[in-house]
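With one protein chain held back, the other chains of the complex are shown just where they sit.
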């Protein structure tokens, strides 16, 4: 199916239906459904070990799925390799950031140019993260956690993705940078219309950054809606320990 | 409870009734049928087993024993050794040294020792005049080398690919060492021209037949020993080490001791194989330690199926049988066949011949 | 078990007897005489041994064209032991037991010969061994058609010490680490000592097969040669020679100052290398392709023709050399012996071979010694030419009798190789053979 054909919902960037995944003998994703509207900032929430990271990795194509469908702008992603998904517009900022430690900051940023026509790092990436320009020659592994997180986001942005997947971007990062990251996420969403799918545990950050939520519990999607509908009852039922 | 069973009971449980029946049948074949067909059937009969075939099979049995030893360490512990040729050859050299003593008339020494500029046996040759000393050394020499090498390697947690490569270096260095005439083991020629073992001429067909039977017994007993090891608690620890060594370490076992034990047993079995092989082949030289030989041994095991013991025996028999036939019939093709076998087994038969049925079943299910 | 041996033997005897009585004549005319050829066609030794297989096949073809022997064709059975010593033994056994050949022509290195020997003894086989070797061996089952040390290396040493050869007073012995160079050099050392050259004027170095880095060795030779007129005796075997001579040339070691006398470099080996760096250096053999004699002309022409007919690899570059001549002589001698004995039975042929003579390509009438299973051979010393041929610079007055046991070696002075009846072997006192049949 060509990418231009829209799905029946019309304005969904990402649409996941009936996704099942097994890790060894354990059933990690149980018929998960998820819709991310184009232009939204959706936050995927849930307690630890409920399958959020697994779901992102399945979207990215880093884990095989047993059944179900993942569509990007109506196009079925199942069966495509990670690099093909990346080129179709899925940007990924993994948990733990996964910077290439032996590459310089600049080299880290150049890696995603593999599938791009333009061979230069887009200027806007440096506009969003001016600090990276000064650190161009430093090795990725030598950066602080916050800087690495910025680098990871910048690196995904080089791809100029349609949707940006962020897996716990605030984990282990000092508060001032957390705020900066939240700003950047909103800016790219509002200024460029980039769809964002965020996995986040911190409620405050999720509330201030995202406009929609979706909650997973025990490998299943249990609730979703606009962020202002995320009431205390839902939080206490699915999120608090 | 299981561990408190009497030894005989424990032994009996190594196999199902069917397994024991097959085992007994094969033993009978080797110890009764073959000698009968070789001795009391006239050469023109279709059932006659000629002397050369007896010797050839005897040698194959020795190689199968090597495969068994390698499977114990590779199949069950996940440690691929590319140095088993060295242990095999060491066993062979130990026996060869005894045979060389037997061949020399008293007061004479072989030319390769004269090359060293001396006119008596060097100290490390002298004790091998005794058969019993030799018989012990057949196990101790390869075993000691394995123990020392293994201790350091396992202690430093060298494993996987690294271990394979340094064992290859081990056998290569041993080969170079034995190639030197100065080393005092016959250099390039190695040890050859054997005549007598315990007063019997090793060139006589009768002696060869006995050696064949001994080899068959050795394989049988070694098989049972290996089987005993892998079905014991020790065996389960080994498999656990193979699958997740760090987890074993966390549960309080020290993998070093287990690995070292199996590794040394494996080397000793190789030594035994070498010692039986040499009088049947008539020569032992450093070429046996060539890295290529050791790699070929791994293919016997891989072809038969790792971690099955029986597979190792089957694999060794298949490859060597093929080799004998093809090198004679189509000498140019042999390396293509062997090379193709290596590739095909790794690509299409990850579980070897023994896993073939399972694999077929799996396919038909799909 | 003892019973069984005698049962078999009796059975065999009956069988043989029956065969003779029943169809003796007819059988001998129908059945070809099988001849085993046991040379490595692959592996390290292929470079040298392939040609021996070819020349053996050529000589057998020639005999067949003249009607074979005793009205029977010769049928060659070729094996390839692939430069693997134990396989020589295995295949020798196959040749004798399964293919039932009456004679084997084969082996090159001493190791391979020694590996075959026990099989020959066990199965009462007969082999012709065509390569110069270190001696210190003598077998009832082998005829040695190559040179013993006194037919190659010792005359070469004499030459180097002579005024004509440059008057060497120091010797550097370089060899591959195996039994031929080791034994040869022991003999050479003893011989040099006997000729007044002390041990401190002799240096000895060994390298493994295939060794290719001779930088340190050559610079040591250079240093050594500064303290006196030096000659090198080179017993390096096979491929390593290329690297050795190249390094000599590179470091400017000149044949005029330090001549290198090779014992294992012949025309066939030179064919595989750039002869440039070797020019002027020496080799000692019993035959050179460049020998000027009618027999050699016929031999080399026939060889060229054979190469062309059979489209052998190398084509017009193919040469003849000493071991090829020795193979050729061996087969012809064996054929004469078969005719004389009236049978190809190894035991009978073995007794007929001593005393056989053939006009050899080397230009001499070469005879098998009556006693020691070795040939009487002339010794030629040649200088390597840019075209890979040898220019003879010296030769003996005539064929020399072989001394398989060197009188210069302690322990073998008194040994005798005498295979005249009653069989006495060289290294033992008891006869190892008794006529049972």
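Per-chain numbering from 1; labels A, B and C assigned in written order.
Criterion: a contact is a pair of C-beta atoms (placed from the backbone, for glycine too) under 8 Å apart; a residue touches a chain by one contact, two chains touch by 3 or more.
We adopt the following convention: contacts and distances are computed from a predicted model.
Not shown: a single chain whose UniProt protein name, out of "Urea ABC transporter permease subunit UrtB", "Dihydroorotate dehydrogenase", "NADH-quinone oxidoreductase subunit N" or "Cytochrome C oxidase subunit IV family protein", is "Urea ABC transporter permease subunit UrtB".
Among the displayed chains, contact with the absent chain in the complete complex occurs for A, B, C. Check B:284, B:298, B:319 or B:353 against the missing chain and you find that the one touching it is B:298.
Within the set C:31, C:195, C:212 or C:310, the residue that contacts the chain not displayed is C:212.
The missing chain, though absent from the display, is touched by one residue of A:13, A:32, A:72 or A:86; that residue is A:86. Against the chain not displayed here, chain A makes contact via residues 60-62, 81-83, 86-87, 92, 94, 98, 100-103, 107, 110-116, 119, 139, 141, 155-156, 159. As for the chain not pictured, it touches chain C at residues 41-44, 46-47, 50, 163-167, 177, 205-208, 210-213, 215-217, 219-220, 222-223, 226-228, 239, 242-243, 246-247, 249-257, 259, 271-274, 276, 280, 282, 313, 383, 385, 391, 393-394.
Of the residues in chain B, those that touch the hidden partner chain are 80, 82, 149, 152-153, 155-162, 164-166, 168-170, 172-173, 176-177, 179-180, 182, 245-246, 291-292, 295, 298-299, 302, 332, 335-336, 338-343, 345-347, 350.
Following the convention adopted for this analysis, only the chains that are shown with their structure count from here on.
Shown here, the protein chains touch in an arrangement that is not a line, ring, star or fully connected set. Ranked by distance of CA centroids from chain C, the top chain is A. Counting contacting C-beta pairs between every two chains, the top pair is B-C. Averaging Cα coordinates per chain and for the whole protein, the chain whose average falls nearest the overall one is B.
Mean C-alpha positions place chain A and chain B at a centre distance of 56 Å. Centre-to-centre spacing of chain A and chain C amounts to 79 Å, using the average Cα coordinate of each chain.
Multi-chain contact residues, meaning those touching two or more other chains, do not occur anywhere in chain A.
Of all residues in chain C, only 1, 4-5, 11, 41-42, 80, 82, 84-86, 89, 93-94, 97-98, 110-111, 114-115, 117-119, 121-122, 136, 177-179, 182-183, 186, 206, 208-209, 411, 428 touch chain B in the complex they form.
Here chain B touches chain C in the complex through residues 39-40, 42-43, 50-52, 105, 111-112, 114-115, 176, 179-181, 187-190, 192-194, 203-206, 281-283, 285, 287, 327-328, 331, going by the rule given at the top.
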